[in-house]
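Removed: one protein chain of the complex. Kept in place: all other protein chains.
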Amino acid sequence: MKVKVTARGGVRRLSLWQRSPSLVMGLVIVAVAVFVAVFPQLLTSADPYASDQAAMLLGPSAQHWFGTDNYGRDLFSRVVYGTRIDLLIGLGCVAVPFVFGSLLGLIAGYYGGKVDAIIMRVLDVFMAFPFLIMVIAIVAILGPGTRNLLIAMWIVGWKEYTRLIRSEVLVAKQSEYVQSARTMGYSDLRIMLRHILPNVISSAIVYAASDIVMCMGTAASLSYLGIGVEPTTPEWGAIINGGKSFINSAWWITVIPGAVLAVVGWGFSMLGDGLSDLLRADTH
Amino acid sequence: MDNILEVEHLKMYYCGKVETVRAVDDVSFHVERGETFGIVGESGCGKSTVCKSLVKMMPPPGRIVDGSVRYNGRELTTLSEGQMRAVRGGEIGMIFQDPMTALNPVMKIKDQIYESLRRQKLSKKEMYARGVELLRLVDIPEPEKRMEEYVHQFSGGMRQRVMIAITLAANPKLLIADEPTTALDVTIQDQIIRLIGRLKEELGMSVIIITHDLGVVNEMCDRVVVMYAGHIVEQAETRELFDHPMHPYTQGLIRSLPRAEGREKLEPIPGAPPNLAAEIPGCPFADRCARCTPACREALPPLREVRPGHLSACVHDDLEVSV
Partner (left out) sequence: MSNTPLLRLENVSTRFAIPQGILDAVRKKPKQYLTAVDQVTLDVESGDTLGLVGESGCGKSTLAKTVIGLYQPTSGRILFQGEDLAAMTRQQRRARSGDIQMVFQDPYSSLNPRMTVRQVLQEELRVHDMCPPEEMDRRIVELLEMVGLTEQQADRLPSAFSGGQRQRIGIARALALNPKIIIADEPVSALDVSIQAQVINLLIELQQKLGLTVLFISHDLQVVRYISNRVAVMYLGRTMELGETDPLFAHPLHPYTDILLKAAPRMTAEARQKKTAAIHGDLPSPIHLPTGCRFHPRCPYATDLCRQTEPELREVCPGRFCACHHPLEGGGV
């Protein structure tokens, strides 16, 4: 729990809910999603891959909560098992660019000059291509599949982190606490990692939360386009793609996974929003 | 002499979600027509907040909880936002500490002056002539050339002059200057102080100066109030205040400044100002005051006349000490 110390030394506790309601709601949604991803077997006994010719395109019912698809697979269990895949894709797509991009931004901002110029010109090249086109091109070269999808997202995802962190470092570098660290004779590495990074990383963390949503959306759209994960995998985008031919007769195949994707995405956005509230309030 | 502004029992609180900050707590004063009135105090004492609430420009969640502000006998606290805007851009003008942020960087100086002349329905030619006249009035050399320039082409002192010119365009009768010289160098500060003094005389304005600098108060103001923790603790004519400071806080402030004459040891006021979100039953200065007695902590001492025309909010008598 955060404690707010008043000028007279009195201590006043604020609940997390008071400090940032959107953070709490985001946390709840994300926690539920993580729980589902870790323990899918607790929620459903049905096999997400098992097709049942007798139960094709059934609407939502007590037996099949989300209905069944055109192969008679239970949609609820497919959505539940898909949570793990989608969360892993979301986190996997973000983790590598977050670390790599932030470090590049830190180096570019701190050293400036030629180092900065080189990193930023390379970045400009990547910025010149539209995000989705580039992902599709890379996947087209490497071939479809979860691993290649991740690699494609890594290649295009780092630049935002670099730009964000670099601009924050440029500001932090001028601040007196960094100058004072330099007058103490600290090494560049120490100043960068211990004095600058903790003060600039919050914006990247906030961005990462919304980036996860974007990555999940991109992964789903690629699956929908048929170049993401293998079609049989219970991934939300793939499920939606599978249902598109039946949209008039069996709306639940597309609408329900779509709604789940939207809610989880909303959860991550609110988490990012709440984090930025909290981190901003933290130092003031 | 009559009063151009009368403030009575003004209370401006920041009513936040978790706490209420009593930024201005029961403040009364008046400004006489044609005088320069000073409000002095340290940061967080409420001096700026008072002036922002006079023209209802307090940032949220600030609210005027109680009290009245009368300008030429007209109540301002009950005006609508639209009526208030006419007062702000008209009879009451304001200048701020940082002219760089108060001026628009992408507009030519002349266009910014035209903006504040708009209400007067002048022709283009008249506006130009008036703009040049205003810049000349505030001692800007080559006003015709300067009209076409942008803020970044002006030095700090020149920017403050431009700011004053823009404010004067609306012919204000009352000028509120919030730390007008704090961001400036001493030689430039000196120039701006003289400029405001001269303009006041020439244009027959009344001026409110808000500052933390006792030297500025001494050089500019006819009368002054000292604020501490949202309250007025002392009020007097300037000469009287410096010759006979009566409140322990005012005395402490003067003693913590290095004197021009010699090297007497500075006597700082111990501690720091109180938190305005907490309820303070007695005198807000009690915790830092060397003369604090149990009586000080019981009730807020009212302002009372301790010498002719000199008010102080301290329960003690025999306060006069040489400082």
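Annotations
Read from first to last, the chains carry the letters A and B; within each, the first residue is number 1.
In the analysis below, a residue touches a chain if its C-beta (ideal position, glycine included) is under 8 Å from a C-beta of that chain, and two chains touch if they have at least 3 such contacts.
Remember, predicted model here, so these are calculated numbers, not experimental data.
Residue B:H212 is the one among B:K11, B:H212 or B:R291 that touches the chain missing from this view.
Touching the missing chain, out of B:A129, B:L203 or B:L257, is residue B:L257. Take chain A: the residues that touch the chain left off the picture are 5, 7, 175-177, 179-187, 190, 194-195, 198-199, 282-284. Touch with the hidden chain on the side of chain B covers residues 42-43, 155-158, 185-191, 193-195, 197, 212-216, 218-219, 238-239, 242, 252-260, 263, 265-270, 272.
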